[in-house]
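Every protein chain of the complex appears in place save one, which is left out.
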Amino acid sequence: MTLATTQHEVTYLEAISEALDEEMTRDEQVFLLGEDIGPYGGAFRVTAGFQKKYGAWRVLDTPLSESGFVGAAIGAAMMGMRPVVEMQFADFISCAFDQITEMAAKNHYRWGAAVPLVIRAPYGGGVHGGPFHSACPEAWFFHTPGLKIVAPSTAYDAKGLLKASIRDNNPVIYLEHKFLYRRMKEVLPSEDYIVPIGKAEVKRVGSDISLITYGAMVPLALEAAELLEKEGIDLEVVDLRTLLPLDTEMILESVRKTSKAIVLHEDTKTGGIGAEISALLAEYCFGSLDGPIIRIAAPDTPVPYSPPLEEFFLPKVDDVLTAARQLAAY
Amino acid sequence: MTLATTQHEVTYLEAISEALDEEMTRDEQVFLLGEDIGPYGGAFRVTAGFQKKYGAWRVLDTPLSESGFVGAAIGAAMMGMRPVVEMQFADFISCAFDQITEMAAKNHYRWGAAVPLVIRAPYGGGVHGGPFHSACPEAWFFHTPGLKIVAPSTAYDAKGLLKASIRDNNPVIYLEHKFLYRRMKEVLPSEDYIVPIGKAEVKRVGSDISLITYGAMVPLALEAAELLEKEGIDLEVVDLRTLLPLDTEMILESVRKTSKAIVLHEDTKTGGIGAEISALLAEYCFGSLDGPIIRIAAPDTPVPYSPPLEEFFLPKVDDVLTAARQLAAY
Amino acid sequence: MVDIPRSEFLQLYYYLLLTRTLEERITALYRQGKIVGGVYTSYGMEAISVGYAYALQTDDIIAPFHRDMGAYLVRGITPGEMVAQYLGKRTGPTKGKDGNVHLGDLKRGIFAFVSHLADNLPVATGAALAFKIRGESRVVATNVGDGGTSRGDFHEALNQASVWKLPVVFFCCNNQYAYSTPLENQMAIADVVDRAKAYAIPGEIVDGNDVAQVYVTAQRAIQRARNGEGPTFIECKTMRVHGHSEHDSAKYVPRELLEEWKEKDPILKAERMLKELKYADEGALHLVQERVDKEIQKAVDFAEKSPMPEGSEALEGVYAENPVEVQA
Partner (left out) sequence: MVDIPRSEFLQLYYYLLLTRTLEERITALYRQGKIVGGVYTSYGMEAISVGYAYALQTDDIIAPFHRDMGAYLVRGITPGEMVAQYLGKRTGPTKGKDGNVHLGDLKRGIFAFVSHLADNLPVATGAALAFKIRGESRVVATNVGDGGTSRGDFHEALNQASVWKLPVVFFCCNNQYAYSTPLENQMAIADVVDRAKAYAIPGEIVDGNDVAQVYVTAQRAIQRARNGEGPTFIECKTMRVHGHSEHDSAKYVPRELLEEWKEKDPILKAERMLKELKYADEGALHLVQERVDKEIQKAVDFAEKSPMPEGSEALEGVYAENPVEVQA
């Protein structure tokens, strides 16, 4: 193991690199493939230096063929390897959609062949990427049985969830938020750890309203919670961390306690993951609800490029404040 | 126009053929492309005889390249044509996913170029097609702003919605349910008509519970409603007809009236369209709700092949009865 | 005349016959309404599937397509399992989850086909990539139809196989039609093998109805792959003499073409060769048919007696299980 011997502060991005590095050292079957991840170290430099350390076949530069290399990862996974694919941007996952939904997701159900595959997808807006470099692709895969989806919001979770994803015997879409890459930092344990797939975490305990969210909206929600505290509204912030399978238990538990719910995501609203959470609450928590379930999400448009447009498009702290005040009045 | 001069009973499938035929005659820019639609008339014979009538270029057999021919349709649409693509089965739409979501859906938003394109997708289960010939692909596209989605449940709607789709200036996913092809029959008007995109229809007026559904679940819901009537439960059946954009107004109106809601679809549950409907109700109808919003949908698995498995998988009349009785008790 | 030992040639013949007889029996079951899904056979194309699969070693991998019954049988799927699969029985390799030739088994080195044509090709290269990374001398063989070569996944798979010099052999069953679509509406080249030039992959054309030629050519290409010399593309010329599926009358195919190819039947051809080589006489061939008939009857009996799955089994197996330490 190449574990650091002392505690150290790392960014979200570095946490991802560390997880990859440690897992590659721990398990020879782990290998990486994607565009420009080799000598170049990847568009975001997550694998900088990896090819030198692990060789060209375990840190494999691919031709520009998302469907081809995701398919290759599936085949290798069935042979017992543990491939980790890097999408250069999450947006390009649409090119590999068929292999993911038809081949990877259905394999085990159909004939029992496990596909232990991780697809790392740098996703999300707030970086002026425009319609093709800002995507939140989670809802498409959320509706695809056989996949798992994780979306960490902290460096700790980023590392622990990536390790858990690599060790999982199923195809996992690993959503790493570009906006958080260098903005989130924390001291990580020096020992090996995982964050279990399927477990949400209450990132802030509160008693008045449950806010359920994930990804880059978690720090935003926590910021809103601090402001609301001054108004006497005590927000509980649930970070889903895993999107599929949802930690239904923790979601319901939180809302049963607070009796009010806000669902927040950066992704566009209609048919987003927030809809499922609302639906679960409206069915299984109905008796405890003291107010409508308010969803906050981006409007139903592509992600626009120009800063004023993107700012308008993305959910804001103010949206949370407004919703919380509205619910507090119930 | 090649309109029939007298009233006539036609199947759902024939209604689709008629719509295509009439629109091709009405507008020279309308043309068809897809696999085996020419001399063969398509896997389901929807375009039988069309190539003889309209020539090989307006009823164009394509190579086996879903992404290629959807892309071609997009290009032709931008040049003012009105292409209607046939997917041999809806399942294969995953191969054209990227062209649909990145090119067709975002075009008008980005630079104002309309893409008047229809993709006909024979979808759904109940025909022992197994994991690759039974798909309900609607949720993926439901979460893609820029697309429209329609899903008729009757021959009348099938014809009227296809005509509206062809005349619409946006990319429309036209979901035609294989199970209904020859099972639904009715006498259609002899004059030209459309069913407007975006308008749901109450297929059965009721006062106790609103059941919101679409596609092959509509006849099933109506069957359930008849049985429930005998128990004194009066079900209102709302047929969405258009899935995107949803007719939110009619959905809310119905539930405000009945104060109870069941959402039913054949597609798998998590992240399905039913979640969005529940979420809308839980947010905008909360004050009127007298009970939990119950969702009925297929379980989160691929569509299994063997008859007992598929039967178990698909929603049943009994599921509706159980849910309605449960809600009636509130 | 090709140089194949008697015992091997007789085994190839056995598999040809087993494939033909099994598919004919499945078709009969289909006509009796016992098979609920579609039936797509390899009738007249059995030599390709049998020939390439027979050239592989036990720990090699196949990623077959929808007309590859012979390959499944050669790799050890029993006729009983196969009929059970078609009938949706619990004893089929997919336990009823999937139908017809959508089955696989890692223990026997078979990747399950998915309907989406050419999707199997990138996956095949992935297994070959695993072998390359681990330094194993295993080989992957995969098969695709003429129509399937038009899909983007074909292109991406062949390209990466060549760039990475992977131990994979691509077979193409060129039966001149994709459903109703003749080759000239599918591609502007006369020989599918020309596609391989785009990747600097060596290509060969073989008579797909000559099991000996397929076998020998496959052997050579597989050896090349095993030696680390990279992929080969082998176009097997044949003809789909039946309909696309058993519910397709294929009226769109010119009758003369069908007549011409019926004479080239791979089983008749193999029989002629066996006799010419004095490897077998009419009587010996007849004995093989008898053995096959018995096996198939046993298979059908087994499958028909097998239980259907319970409805609730529909919920099982969406996810692979994880060792406890990963679960948390």
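Letters A, B and C mark the chains as written, and numbering starts fresh at 1 in each.
FYI, a contact is a pair of C-beta atoms (placed from the backbone, for glycine too) under 8 Å apart; a residue touches a chain by one contact, two chains touch by 3 or more.
Note that the structure is predicted; figures quoted are calculated from it, not measured.
Peer 1: What are the shown chains in contact with the chain that isn't displayed?
Peer 2: Touched by the chain not displayed, across the whole complex: A, B, C.
Peer 1: Of the listed residues B:Leu20, B:Ala43 or B:Met103, which contacts the missing chain in the full complex?
Peer 2: Answering carefully, the residue with contact to the hidden chain is B:Met103.
Peer 1: Touching the left-out chain: which of C:Ala200, C:Leu268 or C:Ala284?
Peer 2: Only one of C:Ala200, C:Leu268 or C:Ala284 touches the chain omitted from view, namely C:Ala200.
Peer 1: For subunit B, which positions touch the chain that isn't shown here?
Peer 2: 31, 57-58, 60, 62-63, 65, 67-81, 83, 98-99, 102-103, 106-116, 145-146, 148, 164, 167-170, 194, 196, 199
Peer 1: On subunit A, what residues meet the omitted chain?
Peer 2: Contacting residues on subunit A, toward the hidden partner: 35-36, 38-40, 43, 61, 63-68, 89, 91-92, 94-95, 128-133, 299-302, 304-313.
Peer 1: Quickly run down the residues of subunit C that touch the omitted chain.
Peer 2: Missing-chain contacts on subunit C: residues 150-156, 159, 162-163, 165, 184-189, 194-201.
By definition in this document, only the chains that are shown with their structure count from here on.
Peer 1: Measuring between mean CA coordinates, which chain is farthest from subunit A?
Peer 2: Max centre-to-centre separation from subunit A belongs to C.
Peer 1: Calculate how many whole Å lie between the centre of subunit B and the centre of subunit C, each centre taken as the average of the chain's C-alpha atoms.
Peer 2: Centre separation, subunit B to subunit C: 36 Å.
Peer 1: Which whole number of Å gives the spacing of the CA centres of subunit A and subunit C?
Peer 2: Taking the mean C-alpha position of each chain, the two centres sit 40 Å apart.
Peer 1: Round to the nearest whole Å and give the separation of the Cα centres of subunit A and subunit B.
Peer 2: 31
Peer 1: Among all residues of subunit C, which ones touch two or more of the remaining chains?
Peer 2: Answer for subunit C, listing residues that touch two or more other chains: 94, 97-98, 102, 114-116, 152, 318.
Peer 1: Can you list the residues of subunit B that touch 2 or more other chains?
Peer 2: 91, 94-95, 131-132, 300-302
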